[in-house]
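Every protein chain except one is present and positioned as in the full complex.
And then chain A:
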Amino acid sequence: MNRGYPFRRHSADVHTLIGPYVLDAVTGPERHAVERHRVHCPSCDAEIAELTATAARLADSTIRTPPEALRQRVLAEARRTRQDPPSAHADAVRRIGWHGWDAVAAVLLLVVFAVLVTYGVQQTRVDRARQQNAVAQSRQQDVAAVLAAPDAELVPTTLPDGARGRLVVSRSDDRAVVTLTGLPALSGRHTYQLWLVSGAGHPASVGVLDVGTRSTTRVVSGIAAAEAFAVSTEPAGGSTRPTNIWASVPLTG
């Protein structure tokens, strides 16, 4: 691990800090010591990268749906926020030079944002947010009921074009929770429609996404008799029969 060159005097200390550094359990100066060291020590750099990816998995157990209002605020503020240039040099300068007028300017900027958000934007959104909340809450109760069913099981779901899907099925409850993310954008006024396909009958529509929607979580009923879950692409508003099946997930077994 390059314990000698080029930080002979300090590198032994730095190596013992790898675990705490990866867990963000170090002080600022210790953090910088590790960051300076890893630039010159490829083996430490590789270990830190690997353990950082491991530590990130600890966040798997903390996932939580944020308030809808957060989404609106973040997207609105991003629209008026200038992006930083991609230079690593700017990063170093920022770390050292984050005081004086920079700080004053930042505080002023924050005040302006706060005023905008509080008075200009929030008022008009309150009603809509309340409405969405009520809908979201009843949907969440349905979702929770399916997921809590004793026989709830995760059905392997492979989707084309890099999209991701999760399907949790409870046959006793006759319902499933469908989560689709990263659906490819469709051209024109087209959208996705969800179907349950049984052996004998026609495919039954279980929902149409709004045009432009690329991710959704829904509770779908009538799963017990179905042999497959399918997603098709349709003209806006959906169709009575699937026009173009985009993905199909077997439910048997």
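Keep this in mind: a residue touches a chain if its C-beta (ideal position, glycine included) is under 8 Å from a C-beta of that chain, and two chains touch if they have at least 3 such contacts; residues count from 1.
Rule of thumb we're sticking to: contacts and distances are computed from a predicted model.
S.K.: Can you work out the missing subunit's protein name as recorded in UniProt? Choose among "Rieske [2Fe-2S] domain protein, MocE subfamily", "Urea transport system permease protein", "RNA polymerase sigma factor SigK" or "1,2-phenylacetyl-CoA monooxygenase, subunit D".
M.R.: "RNA polymerase sigma factor SigK"
S.K.: Which residue, A:Pro42, A:Pro67 or A:Gly222, contacts the hidden chain when the whole complex is considered?
M.R.: From the options A:Pro42, A:Pro67 or A:Gly222, the contact with the absent chain belongs to A:Pro67.
S.K.: Check each of A:Arg164, A:Arg189, A:His202 or A:Arg241 against the chain that is not shown and name the one that touches it.
M.R.: In the complete complex, the chain left out is touched by residue A:Arg164.
S.K.: What does the interface between chain A and the hidden chain look like in terms of residue numbers?
M.R.: Where chain A meets the chain not shown: residues 16-20, 22-27, 49-67, 70-71, 73-75, 77-79, 81-88, 91, 139-140, 143-144, 147, 154, 162, 164, 166, 168, 177, 179, 181-182, 214-215, 217.
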